[in-house]
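Apart from one protein chain that is not included, each protein chain of the complex appears where it belongs.
Now for subunit A:
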Amino acid sequence: MYNFDVEMPSTIADAVTALARDEAQPLSGGQTLIPTLKARLAAPSVLVSLHGIAEMKGVSAQDGTVTIGGATTHATVAGEVADAYPALASLAGRIGDPAVRNRGTIGGSVANNDPSACYPAGVLASNGTVVTNTREIAADDYFLGMFETALEEGEIVTAVKFKIPEAAHYEKHLQPASRFPLVAVFVAKFADGVRVAVTGASENGVFRWTEAETALSADFSVEAVAGLKADGSSMISDLHGSGAYRAHLVGVMTKRAVAAINA
């Protein structure tokens, strides 16, 4: 990697100040950023570690909402959200491996918006809200495309809020090499409707499968989605699966998530 400075602020305010430096880059777990730096594919002048910011860590649940600090690791979420929102805890507990889960953070994942990341599906399906140092952004307005979000330069994801559904399930089919989702679907059943978010599949990143949502909101059963076919035209096609295969898996994962909820 190239040389860079490291700043370790202990407050959000100090982090925002540090990020104002030229070519500054936030570091929150580094599960994508550190390999990128090692490959010399990025050259920030300063890394601003969010690791030491106490106000960005931890989990709380009240009034039907789970709030997770942006610097909270996946392992912490897997452990501490298990009672309040078990499907979300299950998602967090299946990201990567123990080493990844003990370094990677929800803020890092949501800010990076990898098209195959797990968290974006959870946030979008849970009708979540991304909280930054300046504003709150509804999930529907936040995820803009592959590695693209509504974040402005220097804006930090300080927390992510999830609405707790009546029931939910995250079903994923792994890419055999990276073990990221090849396709994964998060189904969240709320009193006022069902939300279905898909990750891994689309060239546009995480998305809501609205046809399935409509069908499931009317009839929350496997049969309701059995005949639905996701549109394969903008699906990722690579070594590990064609767009048609991914589109097919969207249907399969959705059915299985519904079946798991109804079981």
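Just so it is clear, a residue touches a chain if its C-beta (ideal position, glycine included) is under 8 Å from a C-beta of that chain, and two chains touch if they have at least 3 such contacts; residues count from 1.
Throughout what follows, contacts and distances are computed from a predicted model.
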item: Complex member absent from the view - protein name from UniProt, among "Carbon-monoxide dehydrogenase large subunit", "Peptidase inhibitor family I36 protein", "Phosphonate ABC transporter, permease protein PhnE" or "Sigma-70 family RNA polymerase sigma factor"; value: "Carbon-monoxide dehydrogenase large subunit"
item: Contacting the left-out chain in the complete assembly, out of A:Thr11, A:Ser178 or A:Thr210; value: A:Ser178
item: Residue numbers in subunit A that touch the chain omitted from display; value: 1, 3, 39-40, 173, 176-178, 239-242, 244-245, 248-249, 252
